[in-house]
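Excluded from the complex is one protein chain; the other protein chains are retained at their positions.
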Amino acid sequence: MAGRYKEGVENIPIEQIADALFPEVILTTVDDFLNWGRSWSVWYLLFATACCGIELMQFGGPRTDADRIGSVFRATPRQADLMIVAGTITYKMASRVKLLYEQMAEPKYVISMGACANCGGPFWYSYSVLRGIDKVIPVDFYIAGCPPRPEALLQGVIEVQKKIKKEKYLRAKKSEAGG
Amino acid sequence: MEGIENIYTYLKGKFGEGIGILDKESRDPWFEVKRENLREVATFLRDDPELGFTYLVAITGVDYSKFVDVDYKGKLCATYILYRLRDSHQLIFKVFVEKEDPVIPSVWDIWRAAEWHEREAFDLVGIKFEGHPDLRRILLPPEWEGHPLLKDYKEPEEYRTPDGYLVVKTHRPDPLRENNESDQK
Partner (left out) sequence: MSLTRSEEWYLNMGPHHPSTHGVLRFVVKSDGEVIDEVKPDIGFLHRGIEKIAERLEYNQIIPYYDRVDYLAAFNASWSYVMAVEKLLGIEVPPRAEYIRVILGELNRIISHLISVGSFALDMGAVTPFTWAIREREVVNDIFEMVTGSRLTYNFPRIGGVYQDVPEGFREKVLQFCEYFPPKLKEFNDLITYQKIFIHRLANVAVITPEQAIAFGLTGPNLRGSGIKYDLRKNRPYSVYSEFEFDIPVGTGEAGTLGDAYDRYMVRIREMEESCKIIKQAIEKMPDGPVRAKVPRKLKPPVGDVYAATEAPRGELGVHLISDGSSRPYRMKIRTGSFAAMSIVNEVSHGLMIADLVALIGSLDVIAPEIDR
């Protein structure tokens, strides 16, 4: 298979490839076009509280390389589309999580990374740990693991992209505006 | 000076009644210091050239109310762990107080490290350190009620921030409890 594929590529003249990649006319809907743009620039908020945060760093690091799917980290919630909650959230921290979420601009998505953010994880018995961030903010995707591998997180972000691509962004906006 | 027994007799000779029992059975032996004499003993431990325990490792607050039958059962305790850096000698001593009157003089100016360790012991066990410059909660939020490392601590039903911005229920089933009645409900 691999050989044939290679052969095939070799046989196609370069102009044709360029035409296929950069056609002069594209027919699409505005929705699709916007979603295409949005889904390849999912910027995530660097919100690492505990152990899972290290895997979040590795996720942005050279091996998993989140940059190649257009995801880069942002330090401030106002520039982020995606909030990755990585790590244990205590009651003391919970109100800050809510605040950060509210500071993000619409449309916004949340990934809950790791057992702690999902449900409290190993700290189920603790007196000070919030059992699941979904008690405080809405969550789009849960990633299991303690900690999840960076690859799993990458899959999570790809799921977010898929979700974005399916959205009717403009229509939602219109109905919102129309009240 | 080496060995806990030598140190114990040395201190006993100096402070007499101010030094309480010695527990040799424990894997790391320790002795008791009466809280009235704590500050003198602490200064002596640090400054005496024979002793020279300049380095405070930790202060552990302990609630002994469900311990095995010993004299100090039912009391609160602050355990001080010290090092002498030049030969890495370790020393443990304890100060016991009644639960109704959990006050211990602070040693924050003798070992500066004690400042935060005392705050932690206050936060988790509820020992009040007299003379501490800034005795506030350190780990838990300021509005928290109770001291969680006490043996009879009951968790609150819900957590709410003072301004009411966040209210969450804290209840959960407890798989480890022996009789799991609350889960069946």
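Brief remarks on what is shown
For reference, chains read A and B in written order, and residue numbers begin at 1 within each chain.
Everything below uses one rule, namely that a residue touches a chain if its C-beta (ideal position, glycine included) is under 8 Å from a C-beta of that chain, and two chains touch if they have at least 3 such contacts.
Bear in mind that the values here come from a model prediction, so they are computed numbers and not experimental data.
Contact with the chain that does not appear here is found for just one residue of A:Thr49, A:Asn118 or A:Gln161, A:Thr49.
Residues of chain A in contact with the chain left out of this view: 46-51, 53-55, 57-58, 61-63, 75, 87-88, 90, 92-93, 96, 100, 122-123, 125-129, 146-147, 149. The set of chain B residues touching the chain not shown comprises 23, 25-28, 30, 54-58, 60, 62-63, 66-68, 79, 81, 85, 88, 90, 92, 111-113, 115-116, 120, 124, 137-141, 148-149, 176.
Here is the rule we go by: only the chains that are shown with their structure count from here on.
Inter-chain centre distance (chain A to chain B, centres taken as mean C-alpha positions): 45 Å.
Of all the residues in chain A, the ones that touch chain B in their complex are 91-92, 94-95, 98, 120, 124-125, 127-128, 130-131, 135-136. Residue ranges of chain B in contact with chain A, taken from their complex: 140-141, 148, 153, 155, 159, 161, 165-166, 168-170, 172, 174, 176.
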